[in-house]
Each structure stands twice: as structure tokens, then as C-alpha cells.
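What you see is the complex with one protein chain gone and the rest in place.
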Amino acid sequence: MFFQLNRLYPMQLNFLVACLCLQVLPFLVFSAKVDTLEVPSAAMKKNLRAAVVLPESYQSAAQNKTPYPVLYLLHGGLGEFSDWLKKTPDKMLVQKLADQYNLIIVMPDGEPHGFYLDSPVKKDNLFETYVAKEVIEKIDNTYRTIRNRKGRVITGLSMGGHGAMYLAARHPDVYCAAGTMSGAIDLNPVNWGVTPEYKKQLEDLLTGIIGLSGTTPNYASYSVLQMTDKLKANGLKLIIDCGVDDLLIEPNRELHRRLVYNKTDHDYTERPGGHTWEYWQNSLPNHLMFFHKVLKANGSLTQ
Amino acid sequence: MFFQLNRLYPMQLNFLVACLCLQVLPFLVFSAKVDTLEVPSAAMKKNLRAAVVLPESYQSAAQNKTPYPVLYLLHGGLGEFSDWLKKTPDKMLVQKLADQYNLIIVMPDGEPHGFYLDSPVKKDNLFETYVAKEVIEKIDNTYRTIRNRKGRVITGLSMGGHGAMYLAARHPDVYCAAGTMSGAIDLNPVNWGVTPEYKKQLEDLLTGIIGLSGTTPNYASYSVLQMTDKLKANGLKLIIDCGVDDLLIEPNRELHRRLVYNKTDHDYTERPGGHTWEYWQNSLPNHLMFFHKVLKANGSLTQ
Amino acid sequence: MFFQLNRLYPMQLNFLVACLCLQVLPFLVFSAKVDTLEVPSAAMKKNLRAAVVLPESYQSAAQNKTPYPVLYLLHGGLGEFSDWLKKTPDKMLVQKLADQYNLIIVMPDGEPHGFYLDSPVKKDNLFETYVAKEVIEKIDNTYRTIRNRKGRVITGLSMGGHGAMYLAARHPDVYCAAGTMSGAIDLNPVNWGVTPEYKKQLEDLLTGIIGLSGTTPNYASYSVLQMTDKLKANGLKLIIDCGVDDLLIEPNRELHRRLVYNKTDHDYTERPGGHTWEYWQNSLPNHLMFFHKVLKANGSLTQ
Partner (left out) sequence: MFFQLNRLYPMQLNFLVACLCLQVLPFLVFSAKVDTLEVPSAAMKKNLRAAVVLPESYQSAAQNKTPYPVLYLLHGGLGEFSDWLKKTPDKMLVQKLADQYNLIIVMPDGEPHGFYLDSPVKKDNLFETYVAKEVIEKIDNTYRTIRNRKGRVITGLSMGGHGAMYLAARHPDVYCAAGTMSGAIDLNPVNWGVTPEYKKQLEDLLTGIIGLSGTTPNYASYSVLQMTDKLKANGLKLIIDCGVDDLLIEPNRELHRRLVYNKTDHDYTERPGGHTWEYWQNSLPNHLMFFHKVLKANGSLTQ
């Protein structure tokens, strides 16, 4: 079929194809489809939603038996599952990237302060179980996905950047690669560029989620910054970035240094910008390019 | 014309287009064209060649009045103009990127040890004049290019990474953005990860090109590392990366730190890898993505 | 004796004493006394020796009821208890410092590869028990010492720098302050500036002492670099230094960064020099000055 078209309209196709290869396609007509899915949590006994972006090719006849890789894309603190579709300056960013890289992008809900972990103290805060198990089962049962780690990657911003690294570090059987943008990769706010009052609020909030170790929140057990040995041993593919004006730049620099020190492979980038959607819009395509290479090396690209 | 095709074969086209959007197209039939161009240097009174990759769209009828942005892509030490076409593991990398981002990629010759500078001591080493003036005039007179800084970007590897930053820093009227991969951004080899013998050889070599300042090669006048104030003042868009196992990682870290310190916007990345073509093949698409954003913001994308 | 001399030879004494004010006293006549003490280990069932330097004042009539603070000064790998007395360029350095700061300096034996820890695999390698318990009991029972943490400080070089920090971190009830010069504060040699062959030898050696954790030596349980939370919680006074050309500079920089990151008070110094006795001779007086301030604040100076 490809060659038929080719034979018939070579010149026009040349042009067409060349245009469509642009990273951003101003006159894109065929685009990814967005589902909003109920993904209930049996563990937490509550209903939550997820947004699922299916690339255009997913629905075409030719692809209907082909499994797709999936990117899990996590929102930040105070956010929800739809953030990545509503808050980037370019409202079609996620759809375009799903089409460009031909993968499914799933945006689960981690609640405003769920931190993507199973709380030892707050019994309806089991977001590790939810995202790394329940959501994945639901997605794998609902869509044509590659049902193993080689086809799953995960990233996110801020609280979701921490969440992505945390879940991948603890579930290397589930994901093959993880990313973080402006990640809160040290839950301890001591090196966050925020006011003392805000640090106090964060400590109180986190105490309610991760519990205490002695008299302080149990940062050591739940912070990605303390999991560098695990990240090294896991051999996960990692991409980490942060804006130089971000309130979280110091923890991210520290994570980078420790990963350099213990010789854990990772991509690390600092860019202009702060803790903003402009930054994350700028960052996300780099994560997709990175994950694309990982998936390709895994043989997990959809043909 | 686009919609005509669309009307006729919508389903097939969907599939086709989706496939072609992949970053790397394993069965690409239509591809960029490569010219090898004589670009003589009046200044140096010698003939040199350049490789020019024209994106597929460049030759199509519809585009025949549209000017194209140009990426100048420099080779490293001991190399030549054709390196980027011959030495990457994927021999079609540059062509694919030209197609994907729809720009012209020019690879001039900087000789094995030209260092892309006008030597104060070696009279036939005028590669600043050559690349930043003679090559550009030739390219602008030969192809449909955007004939101003807003449509010109420059990057390179190793000696060429230094060259790209050096030329852009000194000619912000010519280029709007610069990049460096594994750049020799400090010509002084004192912090290069090489043997003392090799450092000595480099010093001797550089003495013959940049001359002496007192009893040592005049590194201070010719090294990008010493030009951070200029880079800040110029407001160039900058992308810098280096492998953590590269012999040039320390100078690149130092450049990054100084640019952070003097608050010069730039993208800085460390990745796994050394001073190898695998690394540069991995790096180059990130530079293209970066430059694409710059050119887009400049209104310099070819429609 | 002091007063007798004083009465008999006042003029000479003036001159003599004036000379004693110099940090380094070229023709010192009255000096600290050096004991070589058998300090058997019941735990290891072997006899080991320690050198003990008693300041001049210790033996004078006026001081005969006053307890003295004690500095425990540890030797490095391949060394023994007498190193600090024999290997510094100035063979009287330790004696002079004991006199200048008026404290007892004890140099126990940690065997060439004892690492000042209780080995989980080598049953006659119980140097934590030995140095932090058996040696202290012997010293406290033999000399007029301040018999609590407020009068005990500990430092050392290389393996002994690690040992001093390790013992103090684990026994804050025993010591009030710790130092390290050129310390092997990360037992994992991955960031040591040594050849791959030497790293392999070290790994084999350490495997025999700290045992395995999985397939690698159990660095995580025994390295000071992994004990920064403990150091913070302990509130020990800490002094850390290393030469910029030392093979251990990177681990020491990493320790400093982590202590800055987790906001643990400490003095950190980089100086010219490598892993040499010239360096340690230069460094030790700074440790004494530091400990003197700590002891003074503790009310532990001998009047």
C-alpha cells in the first residue's frame, strides 16, 4: 500500500511527508484521541480518573493488532490527572508528542498531595499501589499495550517527577525508564528555595503522609535522593532535568552529583526557567526523545 | 494539494503519516540530498570543500521560493568536512535530521587542526574568516537561505564544539544560537583527561596556531571558557553537552558553572558516554530540537 | 623542677621560653615525654602497643592532680602506632603539639589493614571495640585523663581519618569531636584516584574485612560517607581536610558536599598537597587548634 501511494503521487508525497516530519505541525488535521477513563482503586476504595492519549495510528486498521508502548505522565502537587492537557501553553502538546513518537500517554491521578506513595499513616493514600499496579492493569486490559517493562516508561513534574523516579526505582519490573522534570526528589524541604513558613507547612503535610522517623518526617525512607544505590543497581534508564531558577534546583543538583559519584548512568540537564508550565512544555519533548531511544533499543517501537 | 491527497486515501495516509513522524525512519525512501561543494577561501588562498544536506522539501515545487534556515555543523580535530556523514553509526543521521526539522545542514572544512580561528602566527589558518564569512557568503549565494542571523545556527563536536561557540560568541550578528558537544571549550589542556605527553603535544600544536602569551600558548585570548562575559552580553541561545566519561568533561563542567555564576541562559546536559561517535549521534538530535525551538521563536521555520 | 630551673637560670629561661613560643621549636630541650604502652586486646586476644605523648606540664608538681584531655591520633593503612612519631619530617611534631596545647596524645595500633572496625568476617579484627573501648579504658586507668567525652577527641590520616570519623560517629558518648586528614572516608575505591588494578586489590582486601553485601563489599554499612545523617544527629564537632592532589580528594569533596547539603556543621579545608607526610605534618596543627577550641568550650582545658 505504501508503495502504491508512492507510485501514484511521488512529488506530492515527498512534500507531504517532509512537512509532517516537523516536530510541531501547525496544520495537523489527524490527531491523537483523548480518553478520560475511570480507573477505580480497590486498594483505596475510591474512584479516580485518568486521561489517556492514543496516537492517531492506534485507531487505524493496519495497527489493530499491534501493541503500543505507554508513557505514564504524572502531575505535580495541587494538581490532577488533566493538568498536562490543560496547563501547557500549547494545549495540544501531549497529543502531538503521542503522534510524533507513536505511543500511548497515560495521565493518572495522584491527588493534590498523594505523592505517589503508599502512606504508612494515611490509609487512603496508596498511590504506589494505585499507579504502579491498579492503573497499569486497567490500561493493559483496556488498550493494546506492550504488557511488560520494556514498553513502559514513566515521568512527571515536581511531585510527579519524584513519583516517577520513586515508582520506577521500586518497580524496575514494571518500568524500563524514568524521568523527572523539576522533581521534588528530596521530600525534605530543607534545601528547597522556599520560605521557612512554607517549609514548615510542607513538613506538617508530609508528616501526615510519610509519618515520622523519630521527631522528623521519615524523609529517608521515601525520598528518591536516598535511593541512589537502588537506581544504580536497577539499571533503569534515567532522565533528569530542572530549571536553574527552580526552587528545586539544589536537590536536583545533589541528585545528579550523587549519581555521578556512584556512577549511575543518567541524562542530566539544567535549563533556563523556573517551576512553570513554560518550563515543562519545553522539557517534555526531550523526555519523549529520550524514551523513544530507550523503547527503540528495547524493540518496543510500534511499527 | 495536501487535502486532495487526504480526500483520496485518508486511511492509508493516516498510517503513512503516523509512521513517518517517527524520529528515525527505518524505511525512508525519500531523503535529503547531499551536495559536496567547493568553497574556496580567498583569505587563505586555498580550496576547501563543504558538505551540504538539503532537506527533501527543498527541491519540491511548492517550496521553491522559500528560504531555509541553515545549521552549520563543525567537525572535530583530525577530522574533515565529511565526518558527520561518514562516522556516525547511522550513516543517514544528518539527512534524517535535515528532513525532520526541515533545514539545510552545512558541514564546512576546518582542517584537522584549524581550530576555527584566525591564527596570529600561521598565515594560512584563517578559519574564523573562512567559516563565519566566506562559507556563509557562498552558501547564501548558492542556496535559498534565510540570509540573516535569525536563520543561522551553529554547533559542532570537540574542536568543532569550541569552534561553534567561539564563532557565535564573536559574531552574534551572524548566528542566533550555538551549541557544543564534547567541546574543547578550554584550549588549555591542563584539565583535559589526557596523558602529560599528550598535553605537551597539544601545547606545542596550539602554540603554532594561537601563538604565545608570555611563555605559554595564548589560551586566554582564544578559549571559549574565557568568553563567558561575551556570551552573557550577546544573548545567544546556547546548548552545551558532554559525556561524563569524556576527556573534556571537566572543562565543560567549568564552563557550565561559570555560565550559571554569571547568569547566562543556556541548556547544559551531561550524559553517559565518552568522546565517541556513539555519543555524538545521541547528542545531535537534541541540538536539532533545541535549534528548532529557537528558529521557531525567530519566525525562521520554513513553512 | 620547673621552678627550680626558673630560680637558677632566669635569664637563660627567658630566652628558652621565648623560643618555645614558636610553633616549631628547633632546639627543644624540655619536651613532652613519650611512653610506649602495651595495650592488650581481650576481645582480639592479642597484644598491641600504643604510643602516648604526655605534655611537659603533666609531670610537674603543680599539675599532679589535674586530669588532662586526650587526643587519639590514628595511623593510616600499612602503618602502625609509631608512625606519627617517626614519619613526619619534623620528628618532634607530636611532642611539640602536646606541649603547645597541653594535652595527652595517644597513638593506638590499628594494624596495617584493621580499618578501625569490628569485622563481621575476620574474627581477630575488632578494632572498633579495641580503640573505642579497650584502649580508652587502659589510658584512663593509666593516666590522669578527663574520663568522659568532653575531654576526648580523635583524628587520623587516611585509613585512620576514616577510622576517627567512624568511631566518633558510632560512639558520640565516647568522643566530643573528630577529624580526618586525607581520609579514606569512602571505603569503596570507585572514586579513588588509583589504578583499576589497585582498586581490585582494595576490593579483595576489604571483602575480607567488611564482608559482602550481595556481590560487592559491604561499603554501605561501614563507610563514613554513608553516615552523614548520623553525623548530623550526633552533633559532633568535625574537622575534615584533604590535599587537592590527594588520591582521596573526590571522596572528601563528596563528604563535604553531603554535609553542606544536610546542614551538618563542620570545618572543611582543601590545601595544596597529596597523600604525604609533608601534608599531614602541615595539617595536624590545624586539627589541634580546632580541638583546642572544642575542649576549651567544653571546659576541658587543663589549667
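Going by the order they are written in, the chains are A, B and C; count residues from 1 in each one.
Convention: contacts are C-beta pairs under 8 Å (C-beta built on N, C-alpha and C of every residue); 3 or more make two chains touch, one makes a residue touch a chain.
Being a predicted model, the structure only gives us computed values, none of them experimental.
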Contact set of the excluded chain (shown chains only): B, C
Out of C:E203, C:E250 or C:E270, point to the residue that touches the absent chain in the complete complex. C:E270
Missing-chain contact among C:H75, C:K138 or C:H256 belongs to C:H256
The one residue from C:H113, C:K133, C:K150 or C:K293 touching the chain left out of view is C:K293
Extract the touching residues of chain B with respect to the undisplayed chain. 190-191, 220, 229, 250, 254, 257, 261-263
At which residues does chain C meet the chain that is not included here? 3, 6, 10-11, 13-15, 17-24, 62, 99-102, 244, 256, 260, 265-272, 282, 285-286, 289, 292-293, 296
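The criterion applied here is as follows: only the chains that are shown with their structure count from here on.
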With over half of the numbers shared counting as same, classify the chain A/chain B interface as same or different. same
Between chain A and chain C, centroid-to-centroid distance (C-alpha), Å: 49
Using the average of all C-alpha atoms in each chain as its centre, how far is it in Å between chain B and chain C? 55
Of all the residues in chain A, which ones touch at least 2 other chains? none
